[in-house]
Every structure is written in structure tokens, then in C-alpha cells.
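For this depiction, one protein chain was excluded, whereas all remaining protein chains were kept in their positions.
What follows is chain A.
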Amino acid sequence: MAESLAPQCTPLKTAYDACFNSWFEGYLEPAVAASQTADREAYSKKKAEEYQQKCGKVWEEYKTCLQKAIKESGLEPVLQQAREEHPLTNPSPPSNH
């Protein structure tokens, strides 16, 4: 795994990444299959909850560590500005920005 921008957060990042990757590998192919039937919503809901249960705790720990590091590194203002300029909160259809 790559490192975190903050070395002190790397162990938490590694733990979180491992959790997400493991969940994601079990998620994706059945998700594609479920989308072809009427099961998409039921499957998505179940899997979203499962992700929260499995990875929620380590995510919060990693996020706390990282946010503190981002503040200290001075990256926060430029990150905020980037978010305002391109929120990208919704997947857009293939088009020019």
C-alpha cells in the first residue's frame, strides 16, 4: 500500500484500505448482477450497512488522524477552494466539464 501524506496516519490508512478493499471485492460483481434485476436497492442498502459495520470504526480513526494532518500541513484552504470550484458531488454523464 502507498503511504499516507502523514506518516503517523499510515498504519490507520493501511488498516482502513485493507478493510475497504476486502469489502469492495465482495461487493462489486454481485452489485453488477443485482442491477440487472430489481434487487439493486435492496442489495445496495444491505451492503452499505455492512460497509459501515465492518469499516466504520477504523474509517473514523483514520479520518480524524488525516484531517488533523491536513490542517497542520496547510493544505486545507486549497482543498476547500478546490471543492468549491469543482464539488463533483454527483456522477455526471459523459460530457465536457
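Just a few scattered comments:
To be clear about the criterion, a residue touches a chain if its C-beta (ideal position, glycine included) is under 8 Å from a C-beta of that chain, and two chains touch if they have at least 3 such contacts; residues count from 1.
The definition used in the following text is that contacts and distances are computed from a predicted model.
Only one of "BHLH domain-containing protein", "PRELI/MSF1 domain-containing protein", "Ubiquitin-like modifier-activating enzyme ATG7" or "DNA replication complex GINS protein PSF2" fits the UniProt record of the hidden chain, and that name is "PRELI/MSF1 domain-containing protein". Residues of chain A in touch with the missing chain: 1-5, 9, 13, 16-17, 20-21, 24-25, 27-29, 31-32, 34-35, 40-41, 43-45, 47-49, 51, 59, 62-63, 66-67, 70, 75, 78-79, 81-83, 85-86, 88-89, 91-92, 94, 97.
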